[in-house]
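Note that one protein chain of the assembly has been removed; the remaining protein chains are unaltered in position.
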Amino acid sequence: MKERNANASSSEKEAAGNAAASLVEDGMIIGLGTGSTTAFAIAEVGRRVREEGLNVLAVVTSYQAEMLAIEAGVPLTSLAEHPVLDLAIDGADQVDAKLNVIKGGGAAHTHEKVVAHSAKRFIVVVDESKISEELDHFVPIEVLPYARELAKKQFIELGGKPQIRLASRKDGPVISDNGNVIIDVEFGVIEDAAELSQKLSTCVGVVEHGIFLNTDEVYVGMKDGSVKIIN
Amino acid sequence: MKERNANASSSEKEAAGNAAASLVEDGMIIGLGTGSTTAFAIAEVGRRVREEGLNVLAVVTSYQAEMLAIEAGVPLTSLAEHPVLDLAIDGADQVDAKLNVIKGGGAAHTHEKVVAHSAKRFIVVVDESKISEELDHFVPIEVLPYARELAKKQFIELGGKPQIRLASRKDGPVISDNGNVIIDVEFGVIEDAAELSQKLSTCVGVVEHGIFLNTDEVYVGMKDGSVKIIN
Amino acid sequence: MKERNANASSSEKEAAGNAAASLVEDGMIIGLGTGSTTAFAIAEVGRRVREEGLNVLAVVTSYQAEMLAIEAGVPLTSLAEHPVLDLAIDGADQVDAKLNVIKGGGAAHTHEKVVAHSAKRFIVVVDESKISEELDHFVPIEVLPYARELAKKQFIELGGKPQIRLASRKDGPVISDNGNVIIDVEFGVIEDAAELSQKLSTCVGVVEHGIFLNTDEVYVGMKDGSVKIIN
Partner (left out) sequence: MKERNANASSSEKEAAGNAAASLVEDGMIIGLGTGSTTAFAIAEVGRRVREEGLNVLAVVTSYQAEMLAIEAGVPLTSLAEHPVLDLAIDGADQVDAKLNVIKGGGAAHTHEKVVAHSAKRFIVVVDESKISEELDHFVPIEVLPYARELAKKQFIELGGKPQIRLASRKDGPVISDNGNVIIDVEFGVIEDAAELSQKLSTCVGVVEHGIFLNTDEVYVGMKDGSVKIIN
């Protein structure tokens, strides 16, 4: 696995992130995703809090998002306290024309999906390189550690090529913020994302997979500096 | 919630547990479930190991099963080392005539389901009081702690009455061996267990629910001391 | 283990809880402990927020405290966002005259100790029955599950009688909010709480033990309805 997001310039990500951050309105409870593009949205929300006096409370999706939000000065709350969010903003690994999304490169997709489904409106922010005619990115799947062999077997039965994601700054597998392992599964071109999503959800031992079907809009940072909205 | 299993005599459970334990053959890798009836099966497997020299390796489904198996002298292994089991034996909270099973009163159903699905043959052991024409027991569902409000909302949308299970020897909710909360959901009479099972699996924030559809045989300890087999 | 706190009337607890809640001032960041006496403090802080417009942010020590605080309407934050608290209020299982405290009957003492040590002022609230000339309550100790036998051995070497705490609404051991087991250790009369505290901290496999040495004041709800302050 190459270093993540090596092939997109940060100005595209920043454009998308800032555009999404501009949707946040006074008094909103928002969800803040994980990853390099969302990081720009978090920074921009923080700037608006500090400079414009924006009144907002945010729920984070990962330790990374928590650290960035605190650094940016965005006041935080939790889904326990605020189970319904007005808006959630998050990144993606790949997006197709029907707004089907693959997430989980950052291993935070379980918490991200809970936040996305708690929001009235779910916005995905990406740079242009993430847009694809067809979904063919590997699907990251969070799995209970003791179920990893059973999970791999089920993924193979579904036509996938599973690989446990290994860490580089610890020995052994990447461990998610929830304490589980991540299995990245290549399915080739995914013809029917909804069908695969359902099949993966019923696999025993799976905590959550990276296919998201509830995206309302995608904000795409283009190479020319503009932001294209898909909905 | 009343004390578990208060209304069945242990002799019925022992009869069912012993009958299932007699299925274990030399050289098998077996799965050992959780609960008061399975405890008899574990004890009997242990007796056979010690007295008959039975050669067996077992995978446990909980800290309780691990403690009992060690006490009984059953040598243990793991699903990582032996992903395919010859036989798994486990208890249940309710069983209907079609071998649909509800489990999770002991909060161990996630690990139990992983073990059950890793086994070539899955035997459920119960006393007579657990057999029912229709499934109407509450369904225990393991949920990520931060997703509990979203999960409750989804369960209500599916027609259920959810209740977070509270502990009595710690403050707050019961925490599963995996570190999650348990939501017990009343669905009244469950007409279509397969359909509900699939819907619960796709609820966001659910780690695993207590409906098991892969039971091969049920060993029922009867009040008259006999064991009835349903398959 | 008997049902917790069976022998104290709730009016004593309420008196102590309310007295501590009156220490909370506008603008404070506070820590909220776990247990039946602290529950009264949480309810009273909530009443002041709703009725008096008290402006406060609270950090909780457990899922129980989180649930109670949300129900009471106390706005929540986290130690990540606010690492320094103005005041923390928590209960105890036993308190001696030198303000040495044993906690952990609710299995939340690890999180509670982190919160207590993050506070400029740590107040313990108890009913009269918790005050003792000498510390002789068992010490609850949170232990990594795989270290439980090593931990028991070390506790025995320190003169203790360890017992893994078993659950009653799940099978097997009580699991803490952190996913670990609780070992309750009888040490008889604890002559030197500071020394035992240090020895327990260096035991391998121990996450945190229930001896607290940093209490600033104890608010004791008396049978006559008054509150006695020890400091």
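In this document, chain identifiers A, B and C correspond to the written order of the chains, with residue numbering beginning at 1 in each.
The rule is simple: a contact is a pair of C-beta atoms (placed from the backbone, for glycine too) under 8 Å apart; a residue touches a chain by one contact, two chains touch by 3 or more.
This one's a predicted model, so the numbers in the text were calculated from it and none came from an experiment.
Listed by label, the shown chains that the missing chain touches in the whole complex are A, B, C.
Between the chain not shown and the residues C:80, C:131 or C:222, the one that touches is C:80. Only one residue from C:13, C:113 or C:165 touches the chain missing from this view: C:113.
When the whole complex is considered, the residue among C:25, C:71, C:149 or C:191 that touches the unshown chain is C:149. The missing chain lies against chain C, touching residues 78-80, 83, 110-111, 113-114, 117-118, 144, 146-150, 153, 178-179, 197-198, 201-202, 204-205, 207-208. Contacts to the hidden chain, counted on chain A, fall at residues 1, 3-4, 34-35, 62-65, 67, 106-108, 145, 165-179, 181-182.
In the full complex, chain B touches the hidden chain at residues 66-67, 70, 75-78, 80-81, 179.
By definition in this document, only the chains that are shown with their structure count from here on.
At the interface between chain A and chain C, two copies of one sequence, more than half of the residue numbers in use are shared by both copies. Averaging Cα coordinates per chain places chain A and chain C 37 Å apart.
Multi-chain contact residues, meaning those touching two or more other chains, occur in chain C at positions 67, 179.
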